[in-house]
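Complex shown without one protein chain; remaining protein chains in place.
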Amino acid sequence: MVTGALEYLWLVPAFPLLGVVLNGALALFAERPLLLSGAGAGGVAPYRRAVAVLAPAAVGASFAAALLCVASLAARAPDDRLFVRFLFPWIEAGSFKAPASLLLDPLSAVMILVVTGVGFLIHVYSVGYMSHERAFARYFTYLNLFTFSMLVLVLADNYLLMFVGWEGVGLCSYLLIGFWYDRRSAADAGKKAFVVNRVGDFGFLLAMFLAFWTFGSLTYTEVFARAGGMAASGTLTAGLATTITLLMFLGAVGKSAQIPLYVWLPDAMEGPTPVSALIHAATMVTAGVYMVARSGALFLLAPATMTTVAVVGAATAIFAATIGLCQTDIKRVLAYSTVSQLGYMFLACGVGAFTAGIFHLATHAFFKALLFLAAGSVIHALSGEQDLRKMGGLKGRVPVTFVTMAVAALAIAGIPGLSGFFSKDEILWKAFNAPAYGPVLWAVAAATAGITAFYMFRLVFLAFYGPSRMDPGVEKRVHESPWTMTLPLSALAVLSVAGGWVGIPAVLGDAVGVPNLLERWLSPPGAVGAEHHSAALELGLMALSIGIALGGIWLAHRLYRARPETPGAIAARWPALYDAVRNKYYVDELYDRALVRPAVRAAEWLWQMFDARLVDGIVNGAAVLVRAAGERVRRLQGGIVGGYAFSLLLGAVLIVGYIIYRSAG
Amino acid sequence: MTIGPSAYLLLSAILFGVGVVGVVTRRNVLIILMSVEVMLNGVNVAFVAAGSYLGDAAGGVFAFMVITVAAAEAAVGLALLIALFRLKETVDITELSILKW
Amino acid sequence: MTTGSFLLDRHLLSVLIALPAVGAAGVLCLPRERRADIRNASFLVALAEFLVSLLVVARFDPGTAAMQLSESVPWIPRYGIGYIVGVDGISLWLLMLTTFITPIAILSAFSAVERHVKEFMVFMLVLETAMVGVFVAVDLFLFYVFWELVLIPMYFLIGVWGGERRIYAAIKFFLYTFVGSVLMLVAILALFFHHSEAAGFYTTDLMKLYGLAIPLKMQFWLFGAFFLAFAFKVPMFPFHTWLPDAHVEAPTAGSVILAAILLKMGAYGFLRFSVPLFPAAAADFAPMIAALAVVGIVYGALVSMVQKDIKKLVAYSSVSHLGFVMLGLFAFNLQGIEGGILQMVNHGVSTGALFLLVGILYERRHTRLISDFGGLARVVPVFSACFMIVALSSIALPGTNGFVGEFLILLGAFRANAWLTAAAATGVVLAAVYMLWMYQRVMFGEVTHEENRRLPDMNVRELACMLPILLLVFWIGVYPQPFLRRMDATVRAYVARYEAAKQAALSPSAPGETMFTRYFGAGK
Partner (left out) sequence: MEAFLFILFGAIAVGASIMVVTRKHPLASALHLILAMAAVAALFVLRDAHFLAAVQMIVYAGAVVVLFVFVIMLINVPEDRLPVERITLFRFAAVIAAGFLVVEGALVAGRFGMPGGHVAGGGTLEAVGRALFTDYLLAFEITSVLLLAAVIGAITLAKKKI
């Protein structure tokens, strides 16, 4: 029934693109005149209803198409699950060929389902959340464009086309972070995101150049096939492979906000909350993980890179988690949590557990999107208040939001049975078995898990429990969100719970008779179940990590429920440490002082000194010289006839003298 | 003692040189013009001497032409002088520098 | 067969050269007061030129590397000077760029130029003739004539219709380029006489000169002379300082033409003359030129970042972009050169559009200082959307034209010199910084100046200027194949010929010989 669906794979990105065109047209022709005329958003203009239907429908249709395609792919034999659809030639120059063609394999199948699925829910949510927004159509144009770019990113069959999506999502991120461009901080954040991402792209670009001149192609299948062959024959040295993969990883670090390029992500919270959920939690920021997983065959050839990936991932995980401890802005807590969780995914990739990385990517997409959307719901209920210190006691006022958020918090904390538990535990276990620094990596990751549980429940307790600390004006207007928002919340809550069941680790799954579906789906045929260490060790570590997570929750309860005065006391006791954490370890300030300002100053200097003084100085100096010489020479031409006559005489003397000299000699 | 062409040519050079000194050093326009006549005379001596020693009439013809030119030059030069004198009330060539840029 | 179709069939390129000049003569006959007619007539002439030039693309055969649509008429036969014109894959798109941009530039000047409309339009049309001539000339002498002819109208465009310091800028522009031109003339003469000594007859036919084997030392000096001429024009760092002044002072249409086409003449000169004529010297100079190009990329980007005047910012960004072009051309491989040529077109389109947009702002507010704007996105949404697209094209976002060119350039250059390319790629990051920062300060935030609150958005004429450009931005970005395909054969043959000539010239030299011993060591 569905076998023919693959031929229509192009529809998956095409639907959102259509949405871009239609919504863009509406934004241009229906919304712009309204906004320019200064009419308020009060009256519901008919075009808004059209947008509210069109935009989610485009992504929904895309999701449906994706489902059909994936089903069709699944119907194929496991070793035949690779579908490439050539659309049109894009850039061709000599031996270089980068076509626009789409590739669907198990990995991209997972990705498109996550992107379109979560994307659809967030589109629906946005209809409610942005209902008071004036630039409604513009928002959805950007959001559709983002979905399109993300789909191009994951469906590309070569690195260059992936780069198109890669930069495309970066652009949408820029546009959406700066959506409220009237606010200076929003515009700044957008620019920062784009520029920091570009630093990563710089690495990605160089990686592509090096890869092309090494392998003669940028198409995944060809690159991986040739890489394997070349490594076997020794023409691909470890150094070369390491360089290529490290440069790629630089790109991933930029996009996925890892140390040292994570600084843009917390600022990106200036954007509307659904944007944070979609772009800065569920999809775009995971593009780096996807890229590393996609290039797994290459990365495995470069052990040094793998170690780097793992170390960077682990370091980012714990570093960002500690910053998350003291943030007071609800979205910023979640942002640092995202950075931290992305670190987990890289840790997984770095230890060779790409499947675990992708697994966590998917579950994280569910629960982190849910967290953001729930936070958005809270913010919506509080008329835009984002400060945790001005919340409290919301449990009964926004029940659906509370329940869903609690589910998500439990999931991210790693409570057994929820999705986060399975994916995180998989990573921990794989990290423990890593070829290098296994136990150290495990310890760091486990500690991070504890911190994560702590700050997530700190958030939950501060927002939903205790006495209300809301402004009275705000408190009066607290209301549960409309169904367009709560419905996606509920759907994501279900996914946050159940999403992990596709990847139940073998040690548990075997007991209850559920296979690790995801691993089977993603792994090349025959690779499953190759390794089996001690089941007892695995179970023991699992129990330990559960204990750590529970400990984190208990600590949060103790500090923020039982004795709300303790955090202040702790802060007062170690002010330096507290300030450092609160100020995000001053990394932004460091970058500003060490990179941004010197660059601007150097540029000023170059311009003023080099251009204006040196080069123009030489040029104008030459002009002045000519003019001065002219002044001198001019005096000879001063109209004094005697002078002219004398020159004539002198000339005659010299010429005759020369003739005599010549004829004599 | 016979007089060869070189003697005439030497005389010619001396006359020319004296004329040149006048043209270059004097400030009185009238005297400059007369010095020019002296130079032309020196040239004429050379032409005539050369023509006569070589038995070629061309020397004479050239001297004739030079005299004609000298007459024309004197006429135009003096006319200019009068015009300038009317304008500036001077015959000092150093003050005639209106062509100066 | 009618005369018209005969001309179009047999003398298409000559028609292209002559049409604007004839049009200029026609415009000259119009009475001075009928300014609307003068404007319309000039625009129609330029538009007709563009439509005729489409025939060139239609007739162009992508399968061959040879000069196409050639015409050859002896001009001064005694010295072998001929009127020889033709197009190949290198000049085709530059020619098209010229005919594409000129009508847009003329259209943009409809309201901006109020004084001496007739003279302005005549100069624009004469300029077009000269530019078309530069790109189709296949005879050195003819090329030189057109090359110099370009200077004159441009000098007046800057000097008469420019800003406050227009005289300074015009003279600076003229002198800079003229110094180069004079050196080039000397080199052309040296080449000319060398050919007559070697081959026994005079000629300035480029195709014949290509076959000439030039001694290494002579190549060095001639390449140097040509290098200066073209480097001034490109402009390469550190010969670029005329550019910001010229751009800032020039009227909008002049800036557009200057950026879009005149700068390309320099890069085109390298491609058409310097490298094929002096392959060995080109090979030896290549690392130095590539290094200068990279310095230009980074330098231009850094200096752009701190500009306060939008137009100056765009001007410095041109230095950066042209650095990319040069880097690509001197990679001497297919990707680099095709990327370089495409990037020339891209830069013409994008930077031309940026100047148009700045001009639109200037017409409304009579200032170009970034600090005088802010929050425009709310006031003039269509304008800011156009600006955004063009800015993104300028910073080479995939999907826009800039990316295809820049990617191919860097890809090609990476093979020639990986480290330099890595340095050049930082320009990609810096481009995002200066463009977006400027965009943010102009478009985002609150409206900071009351007089900006009532700015009118783009009108129909301005949209008509921008739409073709936007179309091209996306076309080249999404489907560049029609453009690349027509370069392919020419560039392939070009690279092959370069390699062969380089081998032939350098093979007798001893191994381990450096550039300096080769050119300055004791000659045999």
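Per-chain numbering from 1; labels A, B and C assigned in written order.
Throughout what follows, a residue touches a chain if its C-beta (ideal position, glycine included) is under 8 Å from a C-beta of that chain, and two chains touch if they have at least 3 such contacts.
Values in this document were obtained by computation on a predicted structure and should not be read as measured data.
Counted over the whole complex, the shown chains touched by the missing one are A, B.
The omitted chain makes contact with subunit A at the following residues, 642, 646, 649-650, 652-653, 656-657, 660. Where subunit B meets the omitted chain, the residues involved are 1-22, 24-28, 30-31, 33-35, 37-38, 41, 44-45, 48-49, 51-61, 63-65, 67-76, 78-83, 85-86, 90-94.
Criterion: only the chains that are shown with their structure count from here on.
Chain contact topology: the protein chains form an open path, each linked only to its neighbours in the line.
Two chain pairs, A-C and A-B, are compared here, and A-C has more C-beta pairs in contact (counted per touch definition above).
Annotation: 62 Å between the Cα-based centres of subunit B and subunit C.
Annotation: 38 Å between the Cα-based centres of subunit A and subunit C.
Centroid to centroid, with C-alpha atoms defining each point, subunit A and subunit B lie 95 Å apart.
Those residues of subunit A in touch with two or more other chains do not exist in this structure. Those residues of subunit A lying in contact with subunit B across their complex are 634, 637-642, 645-646, 649. Residues 28, 32, 35-36, 88-96, 160, 163-164, 166-168, 171, 174, 178, 181-184, 187-188, 190-191, 194-195, 198-199, 201-202, 205-206, 208-210, 212-213, 599-600, 602-604, 606-607, 610-611, 615-616, 619, 623 of subunit A are the ones that touch subunit C when the two sit in their complex. Listed in rising order, the residues of subunit C touching subunit A in the complex are 172, 175-176, 238, 240-242, 244, 299, 302-303, 305-307, 333-335, 338-339, 375, 377-378, 381-382, 385, 392, 397-399, 403-404, 407-408, 410-411, 414-415, 418, 421-422, 425-426, 428-429, 432-433, 436-437, 440, 443-446, 457, 478-481, 484-485, 488, 492.
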